[in-house]
Every structure is written in structure tokens, then in C-alpha cells.
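Structure record follows, encoded as C-alpha cells.
For this depiction, one protein chain was excluded, whereas all remaining protein chains were kept in their positions.
Presenting chain A:
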Amino acid sequence: MFRKLTGAAMFGLAALWLFPLLWALWTAFRPREQAISWTLSTDLTMANFVTVWNGAPFAQYYLNTFLIVTVILFVQIVTATLAAYAFAKLRFWGRDVLFLLFLVQLMVPADILIFPNYNVLRDLSLLDTKLGIMLPYFASAFGIFLLRQTFKTIPHELEEAARMEGCSWWQILWRVYVPLARPTYIAFGLVSVSYHWNNFMWPLIVTNSVENRPLTVGLAIFAQSFETGAQWAEVSAATIMVIFPLLLAFFLFQRQFINSFIHSGVK
């Protein structure tokens, strides 16, 4: 009895959790004059999406976001792999202190340092550039910890065997560690991509021009351009458009996403 009740409650919770998305979807496909009413009707239209696509340079925003997310992920993987290997497998002078310094970044992430980092970017003359949006995130403490944890579980014998075969250090890294840590890379990749696809405050501060603005900032500007609630249908359509690629990827790979995260042994 108790088990059935909790089960029902948890399914109810799932329904509650799904509601905002379903409602936004429904609103986005309805004719705009019906958007604020709750009367059931079967009129569905793509008109809102057409209006939105023509109303703001979303193609450019997509491209910007795509570029920002890709470059950040690529650089993060390189820097995190090197650092994680050092922390996981080497005993060196100052390791504990350095580790603590990296830990600090986990607690004081770049997102909080919006004002000081704005000054750094200004000093580097990188304001209103895509590189400026990306730069603070090139080193990821989160990625380093995740990979370090995985590298630690890889037995040292494998590395020694590879060395006997005459592999150089980067060959060992590339042929032994990286392939064995694949699930962790996938997990980290998905987290990083979704994080930077969604990042808003920092790009809002850094960018001024359409050429550099990501989707989130574009969406905010689009949504704010309406004073009244009369354009709900359009704003919903724009919202759906922005979250669609990521959501689609998530629904397609959700098993892999969630499982890879679990198997990477986050503790």
C-alpha cells in the first residue's frame, strides 16, 4: 500500500515536472490570439515560428552558440586531460597545494566573478568577442576532478606495459588513458555543452553585437522587446526554438547521458 502510494506520488511529480515544457510547446503552436485562453482547440500553426525566425537574427545566434560551445569543449578536454593525468598518476612537489587551488575554482566559479573578469577581458581588449566569452572557461576544475577520478581507476600495469612496447608519454595518454576514459569524456562533454549552451549572464555582459551574441542573450533581447503579455505565442516559440536542439539531443541520448554520468563514478 505504502509502496503504491509513493509510486503514484513520484509519477505525479514527473507529470508536474513535465508540465512547464508541455505548456510552452502547446502555446508555441497555437494561434497567437488564443495563447492566453485555456479553451481546448485543435488549431495548431507554425506561424509563430515564422514570425520569430524573421523577427531576429536567430541563424547568427545559433552559429555563435555552436561555435562557442565547440571551442570551449575542445580546449577544456585538452587542458583537463593533461592536468587530470598529472594529479592522478604523478607524485610531484606542491601537488596538494595545487590541488587545493583547483578546488577553490570549483567553489568560486568564473560565473560569480563577472565584474573582475570583465576588467581582465577589458585589459586584454577582448570585450565583445567570442573568444572573450570562451576564455574564462578554458580550464575546468570540474572536468579535471572527473577525469582524475577515472584515471585513478586505470591500473598502472597498463601504462607500464605500454611503456615496454616503446610508447612515448603522449602515446600512452592517447592510446591507454583517453580510450579507457571514454564514458567520462562523454559525460563531461554533455555537461559542458549544456552548460555553455545555456550560459547567459557572462555573454550578456561581454557582448554588444549580433555577430558575437549567443542564443540565450538573443532570446532575452527578443523576449524583452515585448512590453505586454500579448506576444506569448511568439515568446514561447522563440523559447522552444532555443531549447529544441539541446532538448532533442538529450531525449535521444538520455540513456547514454545519464548512464555515462553514473559510471564515471561521481562522488
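As a working rule, a contact is a pair of C-beta atoms (placed from the backbone, for glycine too) under 8 Å apart; a residue touches a chain by one contact, two chains touch by 3 or more; residues count from 1.
Keep in mind that, in the parts below, contacts and distances are computed from a predicted model.
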item: Which of "Electron transfer flavoprotein subunit alpha/FixB family protein", "Phenylacetate-CoA oxygenase subunit PaaC", "Tricarballylate dehydrogenase" or "Sugar ABC transporter permease" matches, in UniProt, the chain that is not displayed; value: "Sugar ABC transporter permease"
item: Missing-chain contacts mapped onto chain A; value: 6-7, 10-11, 13-15, 17-21, 23-24, 27, 36, 38, 78-80, 82-83, 85-87, 90-93, 95, 98, 101-102, 104-120, 135-136, 138-139, 141, 144, 169, 194, 197-201, 204-205, 216, 219-220, 223-224, 229, 232, 235-236, 238-239, 242-243, 246-247, 250-251, 254-255, 258, 261-267
